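Before I ask anything, let me first share the structure, which is written out below as structure tokens.
All protein chains but one are shown in place.
Each chain gets a letter, A, B and C, in the order it is written, and its residues are counted from 1.
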Amino acid sequence: MACVKGAGLVSEVFEDAAEVDDRLSGMSAIGHVRYGTSGGGGVENIQPFMFRLSSGPFAIAHNGNIVNADVLKDQLCREGAIFGSSSDTEVIAHLIHRSGRGSRHGMLDALSYAMNRLDGAVSLLVLVPGAIYACRDRYGFRPLSYGRYEDGYVFASETCALEALGIYDIHDVEPGEIVSVDKDGIHSFRFTENSLSKMCAMEYIYFARTDSTIEGTCVHTFRKNSGRILYEESPADADMVIAVPDSGLSAAIGYAEAGGLPVEMGLVKNRYVGRTFIQPSQEMRESGVRMKLSPLKSVIRGKRLVLIDDSIVRGTTSLKIVRMLREAGAAEIHVRISSPMITSPCFYGVDISSTKELLCVGKTVDEACKAIEADSLAFISEEGLLRAGSRSDLCMACFNKKYPTNLYDNKI
Amino acid sequence: MACVKGAGLVSEVFEDAAEVDDRLSGMSAIGHVRYGTSGGGGVENIQPFMFRLSSGPFAIAHNGNIVNADVLKDQLCREGAIFGSSSDTEVIAHLIHRSGRGSRHGMLDALSYAMNRLDGAVSLLVLVPGAIYACRDRYGFRPLSYGRYEDGYVFASETCALEALGIYDIHDVEPGEIVSVDKDGIHSFRFTENSLSKMCAMEYIYFARTDSTIEGTCVHTFRKNSGRILYEESPADADMVIAVPDSGLSAAIGYAEAGGLPVEMGLVKNRYVGRTFIQPSQEMRESGVRMKLSPLKSVIRGKRLVLIDDSIVRGTTSLKIVRMLREAGAAEIHVRISSPMITSPCFYGVDISSTKELLCVGKTVDEACKAIEADSLAFISEEGLLRAGSRSDLCMACFNKKYPTNLYDNKI
Amino acid sequence: MACVKGAGLVSEVFEDAAEVDDRLSGMSAIGHVRYGTSGGGGVENIQPFMFRLSSGPFAIAHNGNIVNADVLKDQLCREGAIFGSSSDTEVIAHLIHRSGRGSRHGMLDALSYAMNRLDGAVSLLVLVPGAIYACRDRYGFRPLSYGRYEDGYVFASETCALEALGIYDIHDVEPGEIVSVDKDGIHSFRFTENSLSKMCAMEYIYFARTDSTIEGTCVHTFRKNSGRILYEESPADADMVIAVPDSGLSAAIGYAEAGGLPVEMGLVKNRYVGRTFIQPSQEMRESGVRMKLSPLKSVIRGKRLVLIDDSIVRGTTSLKIVRMLREAGAAEIHVRISSPMITSPCFYGVDISSTKELLCVGKTVDEACKAIEADSLAFISEEGLLRAGSRSDLCMACFNKKYPTNLYDNKI
Partner (left out) sequence: MACVKGAGLVSEVFEDAAEVDDRLSGMSAIGHVRYGTSGGGGVENIQPFMFRLSSGPFAIAHNGNIVNADVLKDQLCREGAIFGSSSDTEVIAHLIHRSGRGSRHGMLDALSYAMNRLDGAVSLLVLVPGAIYACRDRYGFRPLSYGRYEDGYVFASETCALEALGIYDIHDVEPGEIVSVDKDGIHSFRFTENSLSKMCAMEYIYFARTDSTIEGTCVHTFRKNSGRILYEESPADADMVIAVPDSGLSAAIGYAEAGGLPVEMGLVKNRYVGRTFIQPSQEMRESGVRMKLSPLKSVIRGKRLVLIDDSIVRGTTSLKIVRMLREAGAAEIHVRISSPMITSPCFYGVDISSTKELLCVGKTVDEACKAIEADSLAFISEEGLLRAGSRSDLCMACFNKKYPTNLYDNKI
């Protein structure tokens, strides 16, 4: 079992296909990609993690965030474990090992044991010689899908990755389920009978790619519906609907359709931007938004706009866009947000700023509207959001503080 | 006068801002960026070109293509010139020098002389110690704009680059005009009284960024109008309009608005693609389009689509998209193209494939429709295109073979 | 406590001094550099290793090889440990932790406990917040030195690194010693009373830089002495002495001096070589030595040479050099080796090929001489080697199989 990983783009880590073939031959493999983060970077935190046990090697790749990681770490440390990374993923490996059934034959039991002790968001792939195990926590916070590809199976967080391979018969790993693939085929197990349906609302609202399908609901459809419902809940008397590209576009189409308004291209993404180092002046540096988004003056001049965005976090971007549109000649700007007000942190893997930085904390909608200098502001309701996905439940803790799990030592 | 240039992204050539400050200090500068091309690459062809004359150094950056470059090269060679690059831009430098007035004081005369001997598309910046000269050929094939920035002036091909700097009072260098900037300010001259208005139609249709303004006409507005006119000329009985992203989007909005149809997001750009090295199979390699664009099945299944694209060149992409939409469940696919049929090569800088590769050469619209397997196909008319921009003239030689210039040795 | 590490040269990992200052501020630090190896590479094996315990973080950097690593790993695995790397260094961290005294206050006891359980070559640095610990195994297989620098202390494997900083008052960490540095100064402890003096002979013969001093003996002096003794033991009737550069040069000077022969520059290192991709023919590719070393024909033509090299491992290089010298016109080639015959593997960190690849295994000196096509061949005696360093003992297990430690599961 071999491990190749590194910092940088996938194409930088695997520069030479022939070399990769050489070093990564075999029947099964797992991989992991995430954006670099400032804190917690370092090569020792790059996934997948590969471990060597007396019973053989295994590797894990993890999407999500474990709420009781610190509690478990303390306990494991007291029992003799040491941690070589600051990643909470290493906790999973220790639990698998501590289950006393680290051998391949017992991996299923070991995984069950580990998944039952972990609390939080855990979409997980485990590779052992001869088999791959995929599982999701009992809440189902983060997506994990799979489909048959030629003689084997492919797992991915988002269905769009599978569809790009031509795989259209796609299944979800269910909350509380372990799916294993080995030479005898594919098998399903449950590590708990006690599962829920708490998919993270932000996956639909912001994270997922428009053409992915999460737990049977097309993301674009969800967003378009949320735009339609947003219009029903908070109509605006306006000349046109414009989206903050790209994530606001689907909701804008829905809002426009419901309101009989035209969708217009009022903001354009600026492909000139990137790793630029020339910033003409201090003033420009401060208004980075102007560099990333350009207003289409000929479209918006003198017009009453509905501006659709997916969320308001710190509010600074919203303020800059409103000012930019105003400066470009917009007569009125009615902001409509396809998520409820974000008022609490996420402990399940969404990297929201700390509570005190959130614009909507301790503010009424009117106060928030003033803060971003809009003519009107409205957020979709929680009920509306569920309706958009024809779902009975979602994790909406960042909107309503109803955290599905115990929070342990974490502070809201 | 110093010159720094190299292969790669701007951020790769200028890695270190401090170093650049060091090497490129001064009051004025010109730059040049273009996509790498397979043939004609090589560091010796990287612009700007800097030359040393007995009268002092000068540098030039050129956008466009000179039709009589080979004729002039032969003549200049016979007169003793040698060429260190395969670029036609070097011809301009030789003409400036040959004018016998290479000194700074006479640069204006030298440029006039050169511009009057050159034929074709020449949007040009010339840097000499103490001054910058900008000029456009007498046809005005390619755009060149400028505006005041703080105590100076900025020139750019596209206005969006100026607007990103906060410059909104923007002027065009006119066809046949030379604009110079020196310590005494800005000055305008004409090198010919014989100028036309032959802006390349493809600048509006495909090249320019949506939020740029070319000769007073907003590109988005042009495209949206062309969509509207396309509907008027060739309506389709359909459920929705979808665009080939991103360049088809403005026209799609116009077509939809005129036809009272919804714009839908039926195709999504696949950001997974890039410098990928893993291509799952031979079959996948052949259908690269599936990797770059994904159909949104939940949107298009069972629907009658109008598919808006900006042009058909070889037709292979159109065919792949039609098949992909069909496979994803589209009931009908009516292709509408916001340019006329491309039937001839361009000699002014648009890199169109050779005549024999063009799908529309020697085909009727019906035959082209069959070739891309659409249910119906229509192109905007030349008259419609002019109307979209409220213009009386454009260079449309690639549609109608009416080349504004002599073609010299070039073969259609 | 922060950790920055990566693959590549030090200057590639730490590209930007300012950034490093930023990320690695503090009063104390440890580092590690080693050549990339084909097997066992991978970012997860890059040292130093940093670990997080309930009692706080610590980092370790290790030079050497642990003979009972597999035995300890099995035992630790059974006790619940898991291993994230294939490096034997991780075993040390587990032992420190298992000592039950992982806190900083008890690090000394923990290190003692670990060092007493480890068997083999362990020159080690441990960093905890506020202190650095340095120790060497009780055999003293690998060097570890230190000296005072300004207000602090610097530790290094080789004294030449300290001298480059201007440190000349240099001490060895003794076999069986732990040296700690904290805000109260420097302290010495012994983790065993049972220490030996088994410095690896190959450190003197080949590894160390000529200007380093190991346990009080200058490496150059050692090598020059070994050359002198080699002459006394195996004189050759020759015209000149030439060295295989660079490591054979000191011994060549000694041999020449003792024999009253001139040292000549008969072989030159070829700086043209490196990451070359053009290899003119298959034949050339096979004789890589000709590219790395060039014979100085004008010097050696018609001459009887003594060729001094430090060791013979597989013998392929020796054979190529002898042939190259012969081809360049040498009349006679008498090879003298400043180490005894290598006939066994090393388990303490020297990367010698497997037993069956070693030229001298199962061969007499005469047979080895024939194999490399020399006119005569001699090796220094073990006694001679000890005399060269005025030492009573060295680890010479690769020459005589007298391994100072138990070999556990390792096979000779």
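Here is the rule we use: contacts are C-beta pairs under 8 Å (C-beta built on N, C-alpha and C of every residue); 3 or more make two chains touch, one makes a residue touch a chain.
Just so it is clear, the structure is predicted and the values come from calculations on it, not from any experiment.
Within the whole complex, touches from the chain that is not shown fall on B, C. Considering the whole complex, the residue from C:44, C:119, C:203 or C:264 that touches the absent chain is C:264.
Looking at B:7, B:27 or B:412, the residue that reaches the missing chain in the full complex is B:7.
Only one of C:253, C:307, C:322 or C:388 touches the absent chain when the whole complex is considered: C:253. Contact between chain C and the unshown chain involves residues 9-11, 14, 17, 20, 149-150, 160-161, 163-166, 168, 209-211, 213, 218, 220-221, 249-250, 253, 257, 262-265, 268, 270-272, 274-278, 280-281, 284, 290-291, 294-299.
Take chain B: the residues that touch the chain left off the picture are 3-7, 42-44, 46, 49-55, 73-74, 77-86, 90, 93-94, 97-98.
Here, only the chains that are shown with their structure count from here on.
Where touching is counted per the definition, chain A and chain C have no chain in common. Centrality annotation: A (chain centre taken as mean Cα position, compared with the mean over all protein Cα atoms). Rounded to a whole number, the gap between the C-alpha centres of chain A and chain C is 49 angstrom. Mean C-alpha positions place chain B and chain C at a centre distance of 62 Å. Residue positions of chain C touching 2 or more other chains: none.
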